[in-house]
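Yeah, one chain of the complex is gone here, protein chain that is, but the others are all in their spots.
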Amino acid sequence: MGNLSQLVYLVPLFPLIGFLINGLFWKRMPKNLGGIIGCVAILISFVISLGIFLEVKSPAYHDEPKILFDFIRSGDFYIPFAFQVDALSSLFLLIITGIGFLIHVYSTSYMHHDEGMVKYFAYLNLFVFFMLLLVLGANYVIMFIGWEGVGLCSYLLIGFWFKNRDYTNAGKKAFIMNRIGDLGFLVGLLLILFNFHTLSYHEFFDKLHSPQSVVPTSTYNWIAICLFIGAMGKSAQVPLYTWLPDAMAGPTPVSALIHAATMVTAGIYMIVRSNALYDLAPMALNLVATVGLITALLAATMALYQNDIKKVLAYSTVSQLGFMFLALGVGAYTTGVFHVMTHAFFKALLFLGAGSVIHAMGGEQDITRMGGLRKKLPITYFTFLIGVLAISGFPFTSGFVSKDEILMAVYEHNKLYFYLAAFAAILTAVYMFRLLMLVFMGGFRGTEDQEHHLHESPAAITFPLIVLAIFSLVGGFVQLPHLFGGHDFLNEFLAGAKIPAFVHEDASTAMKEMTLFGATVVGLLIIFIGTRKAFAVKQFDGNYTGFRKVLANKWYVDEIYDATIVRPMEAMSNVLDKFAEKKGIDGIVNGVGKTVKWGGDRLRLLQSGQVGFYIFIMVLGIVMLFTLSFFWIK
Amino acid sequence: MDIYDILFWILSAFAVGCALGVILSRNPVNSVMFLIGTFFAISGHYILMNAQFLAIVNIIVYAGAIMVLFLFVIMLMNLNADVEPQKGQLVQLAGVISGGVLFLVILASIKTAKTESIDKTSTDIGLIADLGKVLFTRYVLPFEISSVLFLSAMIGAVVIGKKEETKSVSKEDESEMKQFL
Amino acid sequence: MVLLFLILIPLITGIMSFAVKGEGAKALALLSSILTLGVSAYISGANYSAPITYNHDWISILGTQFSLAADGMSSMLCLLTGIVVMVVMISNVNKEVESPGAFYGFLLLSQAGLMGVFLASDALVFYVFWELALIPVYFLCSRWGGEKRIAVTFKFFIYTFVGSLMMLAGLIFLSMQTQGLSSYSWADITRAGAALPPATQQWLFWLIFIAFAIKMPIFPFHTWQPDTYEQSPTPVTIILSALMVKMGLYAVLRWLLPVLPAGVAYWSDTVVVLSVIGIIYASCIAIVQTDMKRLVAYSSIAHMGLMAAVAFSHSNIGMHGIMVQMFNHGINITGMWLIVSMVENRWGTRDMTKLGGMATSAPNMAIAFVIISLASVALPLTNGFVGEFMLFNGLFSGTESNHIVVMVVAGLGIILGAVYTLNMIQKTAYGSTVKMVIAKDLSMNEYVGLAIVIILIIFLGVYPKPLLDLTYNIAGMIVPGH
Partner (left out) sequence: MPVNSTHYLFLSLLLFSIGIMGALMRRNAIIIFMCIELMLNAVNLLLVAFSKIYGDADAQLFVFFIMVVAAAEVAVGLAIIVMMYRKVHSVDINILNRLKH
């Protein structure tokens, strides 16, 4: 393998080539060929990423930035187009290209009947390209390029079925919400630039640690908070999370790839990347933890009464992202990354499983019309079950290990946060089991036509499901607690990228972990029985009253935003347009003209046509001039 | 009070008197006659200042040609009778007052002007030879251009004065005109 | 000497064009624009080594010389003019206009004026070309414009002309302050202006600035612009918004900032605040527009507001950003207008409430539209991003107006920009085709025109180095005290 990391530009290059081929010839390209090009491009990237990953693992590796060309240079202000390959980015490379590849394969089947399939693969490749830029960049500008680029792809893919205005509205909402975050990110970048005169990670972090830096702590906090605002937008945290559930308008594989596994974790990546900064900004770190916790709780409550299969998963994603931020907020960076990884496995799995269900149901997404699909879709059912178990934290699944670690870290940090987070984790199990029961157990509630068409999905769909299910099961073993005979592989690996790990493994934690383990098993059992009783039913209407209705309507957050921001904004714009612009400023401008015209109309009357009068006026004028000259001009 | 001064006062009095006659006499023909008188007085002044060429030209061109033209027109239109409609008393008063005020104001402003005495010995500058020299050297271009001006004025006068043959004043125009009469 | 060609080629072909009838005028104009582009490209290339100048005696009694100079900024703008005019000519190939000879003649004359403005290094020459660029536009609008063209062009003309006259007065005043005989040369004017007492500079600032503010336009001097853009024929709108607007900004950089440093220092906060208000104001108004042309017009005001704010925030990086952004904005808005005019030609309306489904009936056009829109919202890897990033950086690191508030408020423009631009895309490109008849996709010449724009967008977005290098030296020279 040798110096594969020197060729890191090949990793984003292939998706870019795939995008260019598919994007330029999308009209003439046969569908299958487009799919193959898309998949192969990602596969090659994945293989190279794997090689890079292995190379980075070796202790002899140095993570020097690899400069491709000058991007912006203006005197001292220099931003190269450079890539950074280290433990963190190589791990993300694997997640992105690996899961990306599976989802591409899945899409070849899922999107096969869509006329825009080639275009779809072009977008998907473009997304992978930007996502790779995001994680590979050796400075914040390259990250920002990827950051906005993935937002663009998300916008394009959410609104992929552009004939439906609701879908394009959702895309627009996602883009604009992201832009709000991006503004925060941009301000953060400019603050860094202003205070440290660099945006390169290496130089920036070196300057942070150098004793000469005379920047006050409040500046660190401000920078960290601004960057976190960017993360709020991209990773769908309170208060900028509302776009993510709406983003489910896009094709399901897109939801799996972009809105669950990769793009939304960009915020976590960014904070982990900037851990040196956040360590110096305790206030910002507290904010991250708090926002993460609130998001985890709020989204979990919202997920409880959703009837759209993808919406449940979307709120679950928001909630899990909250967990990840909570982990970061308490300083457990590697744990956050770990949860990103495991979440990528099981959430992609769940989404793809949901896609398989939707596929089988002929586009139906309402879980009140499903039920009892277990027998008709056995592979989907089993893989989905594994996903549900993993996200609920069933012992020894990947989700258990990572969430366990998060809870442990939070417990060390703040007891109150721990209880709230544990409550959110319980809610997670509840809504996920509810989903499972409603979809796969009980009796079928759809139309006969749908029942007739129910079938297991083809291999291109089930293959990724099975692979992801395996990873969801065993993915946690890279970081299994010592108590269960595990080893901190991930922590050690990430230490190569100077990311501090959360390691507290002693007798007292072992005790706590045992308690947690026991509680989890018991809790899950109760939840399983409870939800089975409540939701594995023949009839389910899905109408809620009282407080449940508030939850089903997502605490009316969208409506509140609409009433407090969107409408006033529109009203103000209208006032500006109709009143300030037309009557005000233009009125003044036209008023000047009108005054002159009016004055001219009046003065015109002096032009009586009587020559004598003219002479008279002339004489009068001369007399006045002379008189004036007497008194003033001497 | 030498002869120059005496002549100045006499000529001045004559000029002003004739000028008043121009504006006060009812009959246009008398006005013309008074104006010719004024011009003669001014020519007298010119001679007094030894501007002989201008004095002659003034008499020939103004008193001779131009005023004859006026007279000719007046005769042609049969305006010699005292038929001119008079302006209202008020307007006339306003005219007199404004003219008077103008006079007074300018008078007041030039009253303090530096007084230059006049060299009463005869000088050569007004002689035709000297003027000719200047005219045909420095001012030869304006001089030639003035000939073009004359030509154009002549053509203009002919064109304007020509009786329109085909287009006569329409009935409407005529009635409209009559309203003012 | 080569600089003279930049002015003479469009001038002579423009005058010739009046005599040519029919298709000939179109071909002549296209040929001329390609030739001019070639010359300006040569000048830009040559400029990496040293600035080019040209001098010739003119009205010596007034102390003015016909002197031209092309440094990085000038040649960059000449290049932009060349490109934009050529794109205009290309995209106009299959369009019929009434009396094409006069139409293209005026367009070329205007181009000659623009070239002169960007090259002039003598204030009087500058003024003459400033007007030469303006007057053909007046005729173009008033003869080939929309329904309300007469009233609108009248307003436009009076508005800009008042500004021009004030500028002339200011320049004359400055020339009277020069050493010895009155001189209008840039160097003398700059020296004389900088030596004036601050109080004089403060009032002189407005005398000269108003003309530029109207051209740019800066809030609240902008009201002529949306109307004029709306009523003008598209080629004229492009010339106005891609080039004439740059004229104002260029003039600020060349004829105001170095000339009256004390006046600029005194008023810069005011101008920055006005510009930033303009960004938000214009963006808000753009959101509620239903006419595409008006929407793009207001978006242009917002974009120019950002550049104007940076121009007065005294930072090298900001100046450099302005140079880059002038070029980029010129390219982007050209593409935008091309799309708008294509929409209007195909569907006969610019009312967005009546449009929809372009992506179905004319997918290539929709793709181009999306790319250009993204460039106009400054998405990374499009040219808009590089400039805007540098602009924000400049606004932020400017020595005198280092207010994070200003920067954040200006930044809100980014969000609002995304709102109205995406609204426009959504209403025209997406949705069902029910409201729109199926129309042809791009024709060959439209392809070429848009392809030039899009290639530039992507190329300069990924690799802006050529543009940055061309203008780097100049940026440092403009900011006083740097």
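Couple of notes before you dig in:
Here the chain labels run A, B and C in written order, and each chain numbers its own residues starting at 1.
Basically, contacts are C-beta pairs under 8 Å (C-beta built on N, C-alpha and C of every residue); 3 or more make two chains touch, one makes a residue touch a chain.
All values reported here derive from a predicted model rather than from experimental measurement.
Taking the full assembly into account, the omitted chain touches A, B. Set against the missing chain, the residues A:T217, A:Q610 or A:S629 yield one that touches it, A:Q610. Contact between chain A and the absent chain runs through residues 604-605, 607-612, 615-616, 619. Residues of chain B in touch with the missing chain: 2, 4-5, 8, 12, 15-16, 19-20, 22-23, 28, 31-32, 35, 38-39, 42, 45-46, 49-51, 53-54, 57-58, 61-62, 65-66, 69-70, 73-74, 76-77, 79, 84-87, 91-92, 94-96, 98-100, 102-103, 106-107, 110, 113, 115-119, 123, 125-126, 130-131, 134-135, 139, 142, 146, 149-150, 152-154, 156-158, 160-161, 163, 169, 177, 180-181.
As a working rule, only the chains that are shown with their structure count from here on.
Per-chain CA centroids place chain B at a distance of 62 Å from chain C. Computed from the mean C-alpha positions, the centre of chain A lies at a distance of 96 Å from the centre of chain B. For this pair, chain A with chain C, the centres built from the Cα atoms lie 37 Å apart.
The set of chain A residues that touch two or more partner chains is empty. Chain B meets chain A in the complex at residues 87, 91, 94-95, 98-99, 101-102, 105-106, 108-109.
The part of chain A that touches chain B in the complex is made up of residues 612, 616, 619-620, 622-623, 626-627, 629-630.
Every residue of chain A that touches chain C in the complex is listed here, in rising order: 27, 69-75, 77, 141, 144-145, 147-149, 152, 155, 159, 162-163, 165, 168-169, 172, 175-176, 179-180, 182-183, 186-187, 190-191, 193-194, 569-570, 572-574, 576-577, 580-581, 585-586, 589-590, 593.
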